[in-house]
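Note that one protein chain is taken out, while the other chains of the complex remain in position.
== chain A ==
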Amino acid sequence: MEKAIEVKGLRKSFKDVEVLKGVDFEVTRGEIFALLGSNGAGKSTIVKILCTLLKPDGGTAVVNGNDVASRPGHVRQSISLTGQFAAVDEILTGRENLIMIAKLRHLKNPHQVADDMLKRFGLTEAAHRKPSTYSGGMRRKLDIALSLVGNPQIIFLDEPTTGLDPEARIEVWKIVKALADNGTTILMTTQYLEEAEQLADRIAILHEGRIIANGTLAELKTLLPQAKVEYVEKQPTLEEIFLAIVGNKEAI
């Protein structure tokens, strides 16, 4: 099976609003695929359909060889979703959150799995605290850690860095890259062009319910006229200044 995800002619309407008007794309095993689009373009709708949370009105979506509409149970065996808002249990501690998910995935040694995951994400010290005491970045890390319990083959990240500060965003980027290096297939959505540029092997641009461009960054660049060479004095971006001042050493 070459393809981790195959989407053909996917359609979805909410009441009278047609959100997806025939979406086609494929995601190859082991790649990072970014769905880029503005707010309301339908990115989350696609993710929800692929994660078996929504039923499509038309077209087909196949995840890991299983059709999402006819074999949702099989699809759920191989996927994990990190939604737009950190879906962690606020009353359980970080460690208990991980143990709960490990138990639900019927893993052999849930406590060990939780401790390993805390270590991997640098959350060991926060293990026995409630997520309500965590920073935004820590919550997101716990959220992603929960998704990785049981090593699912395909991970969906719906706007993983929205609302995070620059340091936390860079940390999430590193986590995503490390995952892909280990062979996990990642479909992520983002509205940040830079994020897609930094992470994605391939990028699809979703606009008004259709994919209007799809390819590697290099391929997308050829869609534009040849770049002109111009000499412009390089000004640091505010983000670069911010990171330089706060000393981002430990984050990198």
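Couple of notes before you dig in:
The working rule: a contact is a pair of C-beta atoms (placed from the backbone, for glycine too) under 8 Å apart; a residue touches a chain by one contact, two chains touch by 3 or more; residues count from 1.
Note that in this section contacts and distances are computed from a predicted model.
When the unshown chain is looked up in UniProt, the name that turns up among "Transport permease protein", "Glycine dehydrogenase subunit 1", "2-oxoglutarate ferredoxin oxidoreductase subunit beta" or "Nitrous oxide reductase family maturation protein NosD" is "Transport permease protein". Checked against the full complex, the candidates A:Asn64, A:Ser80, A:Thr161 or A:Thr184 give a single residue touching the omitted chain, namely A:Ser80. Considering the full assembly, A:Asp89 is the residue among A:Asp89, A:Asp115, A:Glu167 or A:Asp201 that touches the omitted chain. Where chain A meets the missing chain, the touching residues are 51-55, 73, 76-77, 79-81, 83-92, 96, 100-101, 103-106, 146.
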